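As you look at this complex, bear in mind that one protein chain is not there, while each of the others sits in place.
Residue numbering begins at 1 within each chain, and the chains themselves are lettered A, B and C in the order written.
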Amino acid sequence: MFNSIHEECGVFGIFENHTTNVANKVYLGLYALQHRGQEACGITVCDNGVFEAHKGIGLVGDVFNKESLSKLGLGNMAIGHVRYSTTGGNNINNVQPLVIRHNKGNLALAHNGNLTNAAEIREKFELDGAIFHGTSDTEDIAYTIVKERLKSGSIEEAIKNSMQIIKGAYSCIAMSATKLIAFRDPNGFRPLCLGITNTGGYVVTSESCAIDSIGAKFIRDINPGEILTISSEGLSSSYIPTNKTSLCVFEFIYFARGDSIIEGSSVHMARINAGKILARESKVDADIVIGVPDSGLDAAIGYSMESGIPYGIGFVKNKYIGRCFIKPTQEERESAVNIKLNVIKETVNNKRVILIDDSIVRGTTSARIIKLLKDNGAKEVHLRISSPAFKHPCYFGTDIDSEENLIACKYDTVDEIAKEIGATSLAYLSIDGAHKLASNSKCSFCDGCFSGNYPVDLPKNQNKNKFEQKIKRVEK
Amino acid sequence: MFNSIHEECGVFGIFENHTTNVANKVYLGLYALQHRGQEACGITVCDNGVFEAHKGIGLVGDVFNKESLSKLGLGNMAIGHVRYSTTGGNNINNVQPLVIRHNKGNLALAHNGNLTNAAEIREKFELDGAIFHGTSDTEDIAYTIVKERLKSGSIEEAIKNSMQIIKGAYSCIAMSATKLIAFRDPNGFRPLCLGITNTGGYVVTSESCAIDSIGAKFIRDINPGEILTISSEGLSSSYIPTNKTSLCVFEFIYFARGDSIIEGSSVHMARINAGKILARESKVDADIVIGVPDSGLDAAIGYSMESGIPYGIGFVKNKYIGRCFIKPTQEERESAVNIKLNVIKETVNNKRVILIDDSIVRGTTSARIIKLLKDNGAKEVHLRISSPAFKHPCYFGTDIDSEENLIACKYDTVDEIAKEIGATSLAYLSIDGAHKLASNSKCSFCDGCFSGNYPVDLPKNQNKNKFEQKIKRVEK
Amino acid sequence: MFNSIHEECGVFGIFENHTTNVANKVYLGLYALQHRGQEACGITVCDNGVFEAHKGIGLVGDVFNKESLSKLGLGNMAIGHVRYSTTGGNNINNVQPLVIRHNKGNLALAHNGNLTNAAEIREKFELDGAIFHGTSDTEDIAYTIVKERLKSGSIEEAIKNSMQIIKGAYSCIAMSATKLIAFRDPNGFRPLCLGITNTGGYVVTSESCAIDSIGAKFIRDINPGEILTISSEGLSSSYIPTNKTSLCVFEFIYFARGDSIIEGSSVHMARINAGKILARESKVDADIVIGVPDSGLDAAIGYSMESGIPYGIGFVKNKYIGRCFIKPTQEERESAVNIKLNVIKETVNNKRVILIDDSIVRGTTSARIIKLLKDNGAKEVHLRISSPAFKHPCYFGTDIDSEENLIACKYDTVDEIAKEIGATSLAYLSIDGAHKLASNSKCSFCDGCFSGNYPVDLPKNQNKNKFEQKIKRVEK
Partner (left out) sequence: MFNSIHEECGVFGIFENHTTNVANKVYLGLYALQHRGQEACGITVCDNGVFEAHKGIGLVGDVFNKESLSKLGLGNMAIGHVRYSTTGGNNINNVQPLVIRHNKGNLALAHNGNLTNAAEIREKFELDGAIFHGTSDTEDIAYTIVKERLKSGSIEEAIKNSMQIIKGAYSCIAMSATKLIAFRDPNGFRPLCLGITNTGGYVVTSESCAIDSIGAKFIRDINPGEILTISSEGLSSSYIPTNKTSLCVFEFIYFARGDSIIEGSSVHMARINAGKILARESKVDADIVIGVPDSGLDAAIGYSMESGIPYGIGFVKNKYIGRCFIKPTQEERESAVNIKLNVIKETVNNKRVILIDDSIVRGTTSARIIKLLKDNGAKEVHLRISSPAFKHPCYFGTDIDSEENLIACKYDTVDEIAKEIGATSLAYLSIDGAHKLASNSKCSFCDGCFSGNYPVDLPKNQNKNKFEQKIKRVEK
């Protein structure tokens, strides 16, 4: 699927045993995590307890240049964040890392995930006199930690107590004046892993590809419920009671980069597996298997392997179309569907095509791609989706369209959807299949957006878009 | 004096009885207040309780363009702020208006001045679990109001109670969902005034020149200790007990724009008066009176009027030298003193010159200008300063250099200073003279930076630069 | 091969029978041609004989925004150009289209290729009083046409005469006040093709993918030696005597986009074919075939098809690394080789790998990639190159490194090169194989850079970098 589901954020933290150019390391790490969030980013460096921060709206390459990197200076610790904002969100106050100046010690915080009780926490604090600057739930986490810190003997204890209060998905890195502390919710909704640098320092980040990017070595995943402290005394962990793991399966299907290893499974191989399972579950006779770039390509190779039907390259994607591209007018649009994606006619002309994509949201993009294939001579287009159908909202950080827009909610049967989008046939991966795609993983998965069965109780009156971008609360 | 003393901030608020383009009005108002702060600026618009904000680092013309102004949309109220940052301060978190999202009603706040008990307030709140995002004392005011709001029946009551807690200089505009509230400290350190628009709305701002800039009419000053509420029901005021007024006399001497009227006196005329008083206090025989542009020109005209010595134009100032200008290297600097300011030789050649400036800080600029005049043939240069000598720090928002840098603290006598900077003679305005320059004013003045006698008790351990730009507090 | 050979330029022209938004069409076309030149670009619109132009340094998305596109206005004709500059060339004077204001009628010119007698032409004109503003040979073409125009009855005749004078590679589009004229050198070194829009207008461009991008239909290639005039009277052609066609074979191997059709052959299929031929020519036993992204992928699929060895995805390329990326320091570089390209370990670990790339220039990139594969567990790395070895300069627009840097010139045998770069084995496509890869093409190819046999006589004292970026000619 082409640019339609989004996840919120990637985090990166580094602890070195000496003062060095940690900002540059985070910069490289954020480049490797850029696919997790393209709206905004930031880096905070700690040099002997002194924090220096730079953040901004835009890609890593836009926000950071030689000047801003050099202003960050040297240090022995740093954390960074790339952000995808669900709600409008060109609000600089929401950009992370969040830096908190506080009497009990300053703190910087980077968060990937989504709390389910953020509104309640916020209300409670506000009624106690707190001021919130932004609209992101990261501020809720920060307030909770600061409040607990006043009652606790250490920052770790404060975080441990806070984890009893905040609910939902959070993979976080906190940086105090002397320590880097990684903590992950008891369900382990979002990934978080640990690596070691070639100078004996440590790195904590959302995906192992970011560990590779700075030439460090992967050690292990941070466990669900774990609080891992990295300090000059090395590593130490404590835990809060965990639930059954429920990693977001979309990390494998779509979000993570193919070269990352999550919970023991290769993301690339999980996608190949999804294609293989799909081939077993919904075989069809055809001449060629092609994938929608970039995220459908791996599953297409898997489908080809399992089915024995040749794999082909069906599309060329224009890699220069970015945020500067001025969209054609409505009038031009009809003739211009193939600007971003053009069909290689020789691959599909006069053939029965199996088209692999990773998901369908509204169905309009799929319909357009299928039409494009048929215009280029495809005799049949069998669409196979390497994930189950979206039918329910996600409360843990994935930004799925609202239910009334989801094509899988509009129609009762898969055949009706196939007809709507012009496919000769359509099949989704089964939910059961989705649970099997990362076969080496020691964890289990959340399938709430497919099944409606969520691994944790949702609060009453849950409203996904709880914090409006515009502030509209008339004074009481 | 040439670019060396700075004041912090200008504020502008507008309340109209209908939805209209209030953002544009604030934009024009901020342009008129730009001389009060060139570091950063912002505007917050209120449309039926919904706040929309835009702010940034830079001049009004840099931060606002057609797109950002149109994104602010229409509304019936708006407030704006231009900022001069004393402490480093390229920190977007310090840029105002400060917008507070709160359960009891949202609030936007714009502040000109400086609290004397900000550090204490901050510590108290932090120990109660509060998080401060920036380093400016405006956040202290906001926290105090929010805390008081929880105990109060109205926002006005909360502000009234807060004014018993916060100490020092503050001329503020607060905007709630339905009201614009202006409040000014009981000493009236910084100006704040009221005007009426041609559609019957109201405007509150630091200087009357901003009222003129949108074609509105000046009504009166906001009184020291006054809390003025502007709502759909019109104007209403309440007061806290006031002290003897102690307006910063530098508003007349340097900060405010010549076309503004403050506390009943014309700023331009006050400067003319300063020149006249100076002429009476320290007459000298000479051929021509010239002023250092731009702030010494008015006093030079006054000196000429009173003394009968002809007024002349001694300098051309290069109006294109701005923040883009790349300073010459040390080597080039010697030969390049006259890039910003060049002498008109015909005015001073072979003449005994009286040179009027508004202040001396370190003395280096004065020395350079005097040398420039002598190089162009001036036979004598009698420097006359239209304010008394700086010898003490300001705790109320004026950013004076530290005492060890002040030339008036280094030498015991005026003659020693004259010798140091190469002047034939030197005289300052007397403190008594400074109190008389705005003869129509109904208020009295603070002369703390000249006399060391401050109108309010200063807290112990007062440290002017109490919030460091870099955050360095090791966790306890 | 990874970012090391470059070609110069892509051209796009459109002629409509009515006034319409031709600038937007060219904009889309240039986006589709962006892979042919990323240094600079420009568009010139003709509205009833009035030319309006905009051009700049940078990508299409950087140079053109809504404002600059709307300033171009409507018209019935427009031409555009994307430029890759061989010699430094951040010189705005070299950016095309070149617009010539002339008494005999204005002219805009866009050129892809490289003249072999540019220096001689330039000298002759200069000695006659001509002034050259830039350093590109497009100005030579323009001067020649203008000079011939003074002696000719029509612009077509002037172009025809000019084509007898200029030598080398040129695929050009000229726009006069009333006509669009495409002309291609008699060897047909660079591609140029014709399409028809859905409103009956015509488009001429370097590659058919640009025709697709605006929803137009491909008609045919412009023939070598052809001068094609498009006017309100339709199409008309004339010819100069042609040579044996010698299209640059690198258009198929590397330059052109996979979805383009050149001289009757699909570029994508030609690359698949190159892989197949390579598999036949230099088979080796292995476990997996992988390609270097992006240009080695097609050939890898072909190799896999022909050899029966499974195709795999060996790398993830970071698509966010662009011109903003700050390169790591030398110290960091060692640990940071995998920022742009990271290996998917699961694909290659413990396997004998066949690695397909399209070319080797200096060999350093190949060596780094091979090391990366071995570091990730590859037991053997057999490098197969889908083109013959570069050993000679190109005079027709391909920017190959200088001979002393070419690894194929440094070593006598392929085995020595394999040893140098750490490959288990190495094989290039044969020159004979290169001639067969576009089997449907009706044309023959230039293989000068492989064989040293050039299809046209080269002038004596040929100096490839004949125009230095810096101008250094002491006055005589």
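Here, a contact is a pair of C-beta atoms (placed from the backbone, for glycine too) under 8 Å apart; a residue touches a chain by one contact, two chains touch by 3 or more.
This one's a predicted model, so the numbers in the text were calculated from it and none came from an experiment.
Taking every chain of the complex into account, the omitted one touches B, C. Summary of contacts with the chain left out: across B:I165, B:L235, B:M305 or B:A427, the touching residue is B:M305.
The chain not shown here is touched by just one of B:G56, B:G73 or B:G258, and that residue is B:G258.
Touch with the hidden chain on the side of subunit B covers residues 21, 24-25, 27-28, 31-32, 34-35, 59-62, 64-66, 69, 198, 209, 212-216, 257-259, 266, 268-269, 294, 297-298, 301, 305, 310-313, 315-316, 318-322, 324-326, 328-329, 332, 334-339, 342-347. The missing chain lies against subunit C, touching residues 49-52, 92-93, 99-106, 122-123, 125-133, 135, 139, 142-143, 146-147, 150, 155, 176-178, 470-476.
Heads up, the rule we're going with is that only the chains that are shown with their structure count from here on.
The distance from the centre of subunit B to the centre of subunit C, with each centre set as the mean of the Cα atoms, comes to 60 Å. With centres taken as mean Cα positions, subunit B sits 47 Å from subunit A.
If you average the CA atoms of subunit A and of subunit C, the two centres end up 37 Å from each other.
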